[in-house]
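Heads up, one of the protein chains got dropped from this complex, but the rest are sitting where they should.
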Amino acid sequence: MKLRLIEKSDLDLFVQNLINDYQVDGVKRKEGSFLYGSIKSPEELCLDFDCTVIPPKKYFLPPEETLFQFTSSPALQVTPVMESNPFILFGVHPYDIKAINQMDRIFARGVPDPHYLKRREAALIIGVDPTKVAPRSFWADMGAATVSEGFDLMLTDIGESFIVEIGSNKGRSLLEQHAKPRPATRNEARERVGIRSRISHICKKRGFAFPKREIPTLLEHSWKKFFWEEQASKCLSCGTCNLVCPTCYCFDVQDNIDLDLVHGERVRRWDGCLLHDFAKVATGENFRETRASRYRHRFYRKGLYLFRLLDDMACVGCGRCASACLPDIADPVNLFNKLREDEK
Amino acid sequence: MDKPRVAFFDFASCEGCQLQVINLEEDLLQVVGAVEVVSFREAMKGHSDDYDIAFVEGSITRHSDEERLEGIRRCAKVLVALGSCAALGGINCLKNFHDQEYVKKLVYGDKALLYETYPARPLKAVVPVDFEIPGCPINRNEFAMVVKAFLLGKKPEIPNFPVCVECKMAENICVFEKGMTCMGPVTRAGCGACCVTEGSFCWGCRGLVDDPNADSQRDVLATHGLSVQDVLGKFRLYTGFSEVAK
Amino acid sequence: MSTEKIIKVNHVTRVEGHGNIHIKIRDGMVEECQWQVVEAPRFFEAMLRGRKWYELAHITSRICGICSIGHTITSLKATEAAMGVALSEQTEKFRRLLIHAENLQSHILHLGYLVLPDLLRVPSIIPLASTHKDEVLLVVRLHRLANEMSDLVGGRTTHPQRPVVGGFTKWPTTEELETLRQRLADSVPDVEAVASLIKSLAGELPQFIRETEYIGLTSADEYALYDGDIASTDGGTWPVDNYKEITNEYLVPHSTAKFTRHKRDSYMVGALARLNLNYDQLTPKAKQVAETFGLRPINCNPFMNNIAQLVEVAHSIEDSIRLIDDLLKNGIKDEKPSVSIRAGRGSAAVEVPRGILFHEYEYNKDGECVWANCVIPTNQNHANIQKDLEALVPEIKDRPQEEIELTAEMLVRAYDPCISCSTHCIFL
Partner (left out) sequence: MNQPMLEDSPYLPKWAEITRIEQLTESEKLFEMRLVSGEPLGHTSGQFVELSVMGIGEAPISISSAPTENDVFELAIRKVGNLTTAIHSSVTGDRVGIRGPFGTHFPVEEAKGKDLLFVAGGIGLIPLRSFIRFVLDHRDEYGEVMILFGARNPSERLFLHELEQWEKREDIIYLDSVDKSGPGWKGNVGVITTLFSKIHVDSSRTYCIVVGPPVMYRFVILEAKAKGIPDRQIFLSLERKMKCGIGKCGHCQINHLYVCQDGPVFRYTDIFDLEEAL
């Protein structure tokens, strides 16, 4: 692995050069929190954030997107809408990259979804190692402290400079054309290892009180527990835990038509399995009518169902759900620990 | 297909919802092209009792309103409650928490006897209502959506999930993070979380979702420093007529 | 043979709220002539009791959808007066801008959607969409601009969200303001076009004069809308706190609304009153519009209120541009409102589209409202409408019934009454 280095003082120039040539999005501050948004000047870009409110999935699976436009008269006609404008996503933490990698697999498996895949292909991802840990994060325990793929460049702040790991050829030429990197020395590379392990160590303060690989088995025999009802009695069915999760991708599809009743579009938008009508069908039957059944479904999906599909849990430990859930019942760490406790 | 004949009516309200219909601007011209408006007192002279769809704004606050509403119900094939006053009782129900005689005296003093009033209520407390477009005021795009649904023979779909969903989609910072409190978790979406987006918090103007977890919401508000009285106040602001608020 | 003309217009159309006109003329004698308000009372005073200081503007905004911005701002000012909240210059400028936005919204709505059909003798704007397409699109364009301006500054066209006690929750960006400024500047030809359209039809406005008292805010610094003292064309100025000396509300049996009187039996508020009081402070463009119609103070034809509104449209556009330039020059700061809750009583007045509006509140130490009073412009106008009708009907009593009916309706509509507000008056 060849590591490069750019001086911190050169970073603004690098960002500015990118802005000149590309649409650049990155993390910005808003009201004391962090959000991804369009970066118009290097000062706006924030790299020492702990965690964003909404994960970067919005770039590949937007909250609402048009699948196609239609005209219903004089002749039926449809025009697909697929966006593939190249852009740079600057500043993605490894756990979010891990989530994107998972989502890539979901949208490519079986019938591939080009609406997602084209957006994904158009993106250059510049990762950054966290320098701060959000209060509810536990990505270190989820094995998401580092990733080996899914980025074009990966930055690590080592004090006066950034170590840059090249993850793809596109990343390499982006770096060479827009910055003045020099090879990192062995010492500097070692420093990166040290910094990474220090931050992981801080993050490890939160995590499971038992090996996380036991979660699927734990779930396998927890289905009938009263535990779910007890927890879910506080659930607002607000879907917040779904919407802020980087590994949740369920969506609803609807038609919007203009007032002329001729032109319109079919759109998809974020949906959430915690919402009351998620599994409700036209006859009125609801396959997950109770709060408890929906609440349980989410944890099974994270810890067991997708594990069966992906051989990995569909949780990367960002802790977004935990900090966004108002009654504070969505935190996987608390939940699985409690469930395990209950076991004994 | 014959153009559906549409009429607008109002009871105790601020008429802000009908104003939203006018505020459709150019789209309004399209709407009036697609339907035949036979009655719209706020914007036109003339009236007819022959209509298919009645959009009714406002709460019912006196016996004489009931007769008029029943008349409208008899004429209309479809009766739509327009806005929170009509759909939920809305802000008008704030007066229900006081003795009605006291209320009259407070405002009209010794002339109180001249004024008729009883506790405010939504339309559905008096006649069957086919659809409700909640909101104080209504979201004009939602109104347009309902009109289009009727034209297409579709059932209008008003969201049955809480405002938090749209709030997340709008990438707002949750107001609880900012030290305020919010009714979003139990309030029916459809407004695009506009209040939070504009820097305020959700007041609950669209009423509750079908299956709100009111108890949990009360707990959440209490954990964020609201007294029992304040929590009650939050629920009563718009949904005073419903049981959960009591 | 005795002749009888009975005019019963129940629920006058193209006004906000429910009002009736009852006229009976027998053998050339006016036997009955009444303006009745039959709106369902809503009792806002009772609703406000016990509610929190930050909720009052939200609740009183619901008094009226059309003047919701005016109610919001008056309410905020009253709460701020009660609690001694200081406002930044930026806040006051944006509030002025927001009031202009509402003035535009409301006046254009009134002139374009409600009055224009009368002048063209059609029941509503709908048929005009095919017969006068360009004119309708013109009105719609201006209305949209006014609404988008309200949206941008207030956070919603109706029931604004951004203005709160002590300031705003969110400010427009520099770019947004620049765009708005451009759009306002570009709209001037549209206003001129509306003016000449109305000019071409102004012959349809009845020539009717009745002297009365005109009341409104006045200020040394500007054409008073946001702030000032109370003034009367009969002479005198009063601080806002003394508003009850002016309004003297009383009840009449045939109406659910309250009536007011000052020195005479009745007085008028609204655009015409403001223009009669503060003509000199109008912007040049506004004065130019007034000139075209020969509208000069003191004008005592209530039908000219429509023209006064048109003059104010020009004024609000021009003054908004000035305000925006001022704001842009200073740069938009991200100010956060700060309020310390305390017990107290405060009153406020703002010139809203239909005239002077008063709110007065009393709070306890927890910031809960214990007492409230709102005096609404249309309320203040009811008595004047009644007096005008009494003077107008004998003048036209020999005309055909339909014409008497239309003229009476046009008179009521000229006041642009906001009846649904007017019953929400609160007084103890």
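Note that the chains take the letters A, B and C in the order they are written out, and that residue 1 is the start of every chain.
As a working rule, contacts are C-beta pairs under 8 Å (C-beta built on N, C-alpha and C of every residue); 3 or more make two chains touch, one makes a residue touch a chain.
Being a predicted model, the structure only gives us computed values, none of them experimental.
The chain we do not see here touches A, B in the full complex. The missing chain, though absent from the display, is touched by one residue of A:273, A:292 or A:330; that residue is A:273. In the full complex, chain A contacts the hidden chain through residues 67-68, 70, 72, 76, 78, 80, 82, 104, 106-115, 117-118, 120-121, 223, 249-255, 257, 261, 264, 266, 268, 271, 273, 278-283, 285, 287-288, 293, 297, 300-301, 304-306, 308-309. Residues 152-155 are the ones on chain B that touch the missing chain.
Criterion: only the chains that are shown with their structure count from here on.
Chain-to-chain contact here is organised linearly: an open path runs through the chains from one end to the other. The most central chain, judged by the distance from its Cα centroid to the centroid of all protein Cα atoms shown, is B.
Chain pair with the highest count of contacting C-beta pairs: B-C. With each centre defined as the average position of its C-alpha atoms, the distance from chain B to chain C rounds to 25 Å.
The mean-CA centres of chain A and chain C are about 51 angstrom from one another, to the nearest whole unit.
The multi-chain contact residues of chain A, meaning those touching 2 or more other chains, do not exist; every residue touches at most one other chain. Residue positions of chain C with contacts to 2 or more other chains are absent. Remark: chain A residues 30-33, 35, 53-54, 58, 63-64, 233-240, 243-244, 254, 257, 259-261, 269-270, 272, 275-277, 291, 324, 326-327 touch chain B in the complex. Within the complex formed with chain A, the residues of chain B that make contact are 27, 30-31, 34, 144, 147-148, 151-152, 157, 160-162, 164-165, 168-171, 173-174, 176-178, 184-186, 209-211, 213, 215-217, 219-220. Within the complex, the chain C residues that touch chain B are 11, 13-17, 39-43, 45-47, 49-52, 55, 58-59, 62-66, 68, 109, 113-114, 117, 123-126, 129, 136-137, 140, 143-144, 147, 155-159, 161-162, 164, 168-170, 251, 253, 256, 420-421, 425-428.
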